[in-house]
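Only one protein chain is missing from this complex, and each of the others stays in its spot.
Chain lettering (A, B and C) follows the sequence in which the chains are written, and residue indices restart at 1 in each chain.
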Amino acid sequence: MSDLARIGVAIDSALLARFDELIEQRGYANRSEAFRDLIRDELVQKSWESPDADVVGTVTLVYNHHVRMLNEKLTDMQHDHHQNILSTMHVHLDHDNCLEVVVVKGKAGAVKKIADALISAKGVKHGRLTITSTGAEL
Amino acid sequence: MSDLARIGVAIDSALLARFDELIEQRGYANRSEAFRDLIRDELVQKSWESPDADVVGTVTLVYNHHVRMLNEKLTDMQHDHHQNILSTMHVHLDHDNCLEVVVVKGKAGAVKKIADALISAKGVKHGRLTITSTGAEL
Amino acid sequence: MSDLARIGVAIDSALLARFDELIEQRGYANRSEAFRDLIRDELVQKSWESPDADVVGTVTLVYNHHVRMLNEKLTDMQHDHHQNILSTMHVHLDHDNCLEVVVVKGKAGAVKKIADALISAKGVKHGRLTITSTGAEL
Partner (left out) sequence: MSDLARIGVAIDSALLARFDELIEQRGYANRSEAFRDLIRDELVQKSWESPDADVVGTVTLVYNHHVRMLNEKLTDMQHDHHQNILSTMHVHLDHDNCLEVVVVKGKAGAVKKIADALISAKGVKHGRLTITSTGAEL
């Protein structure tokens, strides 16, 4: 991305030791990478507070594909919002259950509305909207 | 799924009116569907508290594919855990940025560890683990 | 409160059994009480989405009271917003550390701003805004 700045951070030694332990457990190569992740996560959360912000999200759905017409309904809904829906992945979890992940892009308000509609569809057992970003500003 | 029970729920009229308004906004066909979703979400959250529980999750990653070797690294990591990784979807967000969704299945403890490793990889701008379930028990 | 309605909810027997188990663990006297709690929690979360909504919250702060002037600063900040601050409780956790809980009432936007200011004060080790409601509409 852009050029790199190098800043100094003052931090209690004991706190730093505990942070180093945590980021090692999580697999970070170095502290700077971990700090950047903390920052970016704050910015992503903040960005979703405004309904007009440009965001990217994933909608995770678990459903029984034997429920009559559910598959068709979910597909129809996605086509109705094709400007906002980038891609969909379908995974067969077992004989009955499917997991579908829908990648959604657009204004935060519109993306939430699409997610609500998919998650509330009759027959969807569990649904979650996960918020992220286009990456362009991170 | 299993056979259907019909239970009675006592609820203040004013509270019920506000709930009806909320679920209409979200697009629920009826109250029973909304109640079942609330229940299932509680059960999913609860199930993830035990590291030995069988769970399904999605890991959402946003990264710049120009970062040297990142793509290879993420692919290698996924192959190292191929027993736990069901499927991956890749979306091109813009010239630089990709979104990848990885569907992970297994013990909650193992799934969290894989998610940590993917999210902490150098060059990944934003990552999130979303928890859901196999659907079999919902 | 208002008069009581009695509604019927259709739910798969297996799902109901798991729900009954969960609410027994949590100590609910009956299902209706558990359902009402699920509903009210959704409504509280929804209410905080609008910055103009009337809300109540608690700000939990942990800090070392030996940090110079921190106590005075936190008190001053609370007095500056006395119209929004209902009450404060102070607990001595150990020789150094205090926990303070500040009950805040007002528009969601204003309450968030006060919470941000208290949590970001130099010397505050950990802070959290917890959202709830005046109870009047629940």
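Operating definition for what follows: a residue touches a chain if its C-beta (ideal position, glycine included) is under 8 Å from a C-beta of that chain, and two chains touch if they have at least 3 such contacts.
Here the structure is a predicted model, which means the values were calculated and not measured.
**Student:** Using the contact definition given at the top, list the shown chains touched by the missing chain.
**Tutor:** Touch partners of the hidden chain, whole complex considered, are A, C.
**Student:** Among the options A:Glu24, A:Glu42 or A:Asp76, which residue touches the chain absent from this view?
**Tutor:** A:Glu42
**Student:** Counting contacts across the full complex, list the positions on chain A that touch the omitted chain.
**Tutor:** 1-16, 18-19, 22, 31-32, 35-36, 38-40, 42-43, 46, 137-138
**Student:** Which chain C residues touch the hidden chain?
**Tutor:** Considering the whole complex, chain C reaches the absent chain at 1, 23, 25-30, 33-34, 37, 40-41, 44, 56, 58, 60, 62-64, 86-89, 91, 93-94, 96-99, 101, 103, 105, 116-117, 119-122, 124-128, 130-136, 138.
Keep this in mind: only the chains that are shown with their structure count from here on.
**Student:** Graph shape for the chains shown, where an edge means the two chains touch. Line, ring, star, complete, or other?
**Tutor:** Line.
**Student:** On a CA-centroid basis, which chain has its centre farthest from chain B's?
**Tutor:** Measuring from the centre of chain B, the most distant chain centre belongs to C.
**Student:** So how far apart, in whole Å, are chain A and chain B when each is placed at the average of its C-alpha atoms?
**Tutor:** 9
**Student:** If you average the CA atoms of chain A and of chain C, how far apart do the two points sit, in angstrom?
**Tutor:** 26
**Student:** Chain B: which residues touch two or more other chains?
**Tutor:** Touching at least two other chains: 1, 40, 138.
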